[in-house]
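If you scroll down you'll find the structure; I have some questions about it.
The other protein chains are all here in position, but one chain of the complex has been omitted.
Then we have chain A:
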Amino acid sequence: MNKDAQMRAAINQKLIETGERERLKELLRAKLIECGWKDQLKAHCKEVIKEKGLEHVTVDDLVAEITPKGRETGFAMLPRLVLSSRTQAILLPQPSRLLG
């Protein structure tokens, strides 16, 4: 719905403005490394590279192969914990100012 899209956009913008998004991104990266998501993904990368051959790997190839898998496993790894802290972060800025 349009309203939701607008809402989402507004929230995103707010996050970026306050720098909260960066903070969340760093937090997420740290958590992913901790739970071994990165190592998993690295092993997958190695397989892909061995298939394709070391010399001929391109960024696009890698992205196309790895991102879907990464997204799936990332979702599986970090369910509720991160969400709740993020919802707090979202709720921090005052509601009326979101659409100002």
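The definition used in the following text is that a residue touches a chain if its C-beta (ideal position, glycine included) is under 8 Å from a C-beta of that chain, and two chains touch if they have at least 3 such contacts; residues count from 1.
Assume contacts and distances are computed from a predicted model.
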| item | value |
| --- | --- |
| Protein name as given in UniProt for the chain not displayed, "Par-6 partitioning defective 6 homolog beta (C. elegans)", "ATXN7L3 isoform 6", "Calcineurin B homologous protein 2-like" or "Acyl-coenzyme A oxidase" | "ATXN7L3 isoform 6" |
| Contact footprint on chain A, counting only the chain that is left out | 3-4, 6-8, 11-12, 15, 21, 24-25, 28-29, 32, 38, 41-42, 45-46, 49, 54, 57-59, 62-63, 66-67, 70-71, 74-75, 78, 82-83, 86-87, 90-91, 95-96, 98-99 |
